[in-house]
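A short worksheet on the structure shown next.
Of the protein chains in this complex, all but one are displayed in their positions.
This part shows chain A:
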Amino acid sequence: MSDNNDKLHQVFADSLNIDRKRITDSLGYNTIPEWDSVAHMALIAALENDFDIMLDTDDIVDMSSVAKAREILSKYDVQF
């Protein structure tokens, strides 16, 4: 696993407050109670902070899964 992928999984686990083992590419927004709209805001803030990027409103809505998060971060030159 690349460093950034590792970091991504950690951010998800911390923000959603769930076990790292539950983080998979297909884990989707609003498919588990822990990833609801409130947690989503915390997740966005953590991603911006830890990867030192600024996401726009479209990104917030598009970030519907862990795989999608990686795709969006790649747009901001985060390499996986």
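Miscellaneous remarks
Please note the rule applied: a residue touches a chain if its C-beta (ideal position, glycine included) is under 8 Å from a C-beta of that chain, and two chains touch if they have at least 3 such contacts; residues count from 1.
The definition used in the following text is that contacts and distances are computed from a predicted model.
Entry comment: the absent subunit's protein name, as recorded by UniProt, is "Acyl-protein synthetase", drawn from "Phosphate transport system permease protein", "Cytochrome oxidase subunit III", "Acyl-protein synthetase" or "Spermidine/putrescine import ATP-binding protein PotA". Residue positions on chain A in contact with the hidden chain: 30, 36-38, 41, 44-45, 48, 54-58, 60-61, in rising order.
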